[in-house]
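Structure provided below as structure tokens; questions to follow.
So, chain A:
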Amino acid sequence: MTTSSNALLSLDHISLSFKGVNAITDISFAVRAGEICALIGPNGAGKSSLLNVINGVYQPQRGSVHFDGHAYRRMNPYHAAHSGIARTFQNIALFRRMSVLDNVLTGRNLHRRSTWLEQTLNVGRARSDETVQRSYAEVVIDALDLQRYRHTTVGTLPYGVQKRVELARALAAEPRLLLLDEPMAGMNADEKHVMAGYVLDANTQFGVTVVLIEHDIGVVMGLSDHVVVLDYGKKIADGAPAEVRSNPDVLAAYLGTRH
Partner candidate 1 sequence: MNFIDSFKRRGTVSRVAAAASLTLALTAAFLSTAQAAGEEYFPLQSYRVGPYAAGGSGFFGGFIDYMNLINKRDGGVNGVKLTWSECETEYVVEKGVECYERLKSGLNGAPAAATNPLSVGIAYATLDRSTADKIPLITINHGRTDSTDGAVFPYVFPLQLNPYSEVSAIVNYIGQQSGGLNQLKGKKIVVLYHGSPYGRETIPVLDALAKKYGFELTQIEVPHPGNEQGSQWLTIHRINPDWVILRGWGVMNPVALKSAQKVGFPANHIIGNIWSNSEEDARPAGDAAKGFISITTHPSGTDFPVIQAINQYVIKPGNGNLKDPARFGTVYYNLGVVNGILNVEALRVAQAKFGNKPLTGEQVRWGFEHLNLDDARLRQLGAYGLVQPLKLSCADHEGGGAVRFQQWDGQQWKVISGWVQADRALLRPIIEKSANAYAREKGITPRDCSKDI
Partner candidate 2 sequence: MSSPDTTLSAPRTFKPYPQQRPLLKVWLAAVLVLIAFVVVPVFGNDYWLNAILIPFLVLSLAGLGLNLVTGYAGQLSLGSAAFMSVGAYATYNLLVRVPALPLAVDLLLGGLISAVVGALFGLPSLRIKGFYLIVSTLAAQFFVEWIFTRVSWFSNDDTSGVLSAPRLTAFGWKIDTPAARYLFVLGVTSVLFILAARLVRSELGRRWMAVRDMDTAARVIGIPIGRTKLLAFALSSFVTGIAGALWAFAYLGTVEPHGFDLNLSFQVLFIIIIGGMSSIGGNFLGAAFIVLLPILLSNAAGALATVGIEAGQLQNLQKILFGTLIIVFLIKEPDGLARLVQTVRNRLRDWPLRA
């Protein structure tokens, strides 16, 4: 598959299997810079696996990932982060015993210019660096309305807020690509609506390209520019929300007529 000119991310015949069991079979698609792309499909369709492939938690057996023009055969989460890919997790992966602010600041670690020694002795670039990182953290905190939780220990926050903090930590890294694994899981309609708003802000205000996994078709259709539908590790549809909605295979997969 040729990477379309303005594609930020493109997957090229990715196949992944655990001990012979295929999780993903020969999937290819591209994500254009600036768009919000949704991965949907029934449970076990391989959505999370796909995210894990993109930021290198898993190594695909076949196929390659192109990010920002470079092809990666072997990617690992650390390099993914450094090349501008941030993500959140299905079940929250925050630093529970740290404050919201500290969590967000860890997101800034890629942008630190001063060394730990400078910071400890408070010499050289330390001061200016601190100011910059701190201001940006504040920007994100404001954008996600987390001001009042700034110094609260994350572990003590309600689920919905934690989801938000995780998004904030990801955004703080100034990523080019943001992978969201079910950012609205376990939320009621209103909360979902609010969260969707933040995702949209991330996309427009911060200009981040987003790939997200979501079950709620309604939300997905409203939110995303581009939908990729998976079923049993295979891609069964890929396109604008409207056309995907009318795709018979998708209907089959969701209405379950095939099984």
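To be clear about the criterion, contacts are C-beta pairs under 8 Å (C-beta built on N, C-alpha and C of every residue); 3 or more make two chains touch, one makes a residue touch a chain; residues count from 1.
Candidate selection criterion: all candidates are chains of the complex that A comes from, given by their letters.
Every value quoted in this text rests on a predicted model; they were computed, and no experiment measured them.
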Among 1 or 2, touch partner of chain A in the complex = 2
Query = Quick one: in the complex, what on chain A touches candidate 2?
reply = 55, 57, 77-78, 80-82, 86-87, 89, 93-99, 101-102, 105-107, 109-110, 112, 114, 116, 119-122, 130-136, 138-139, 150-151, 169-170, 173-174, 205-207
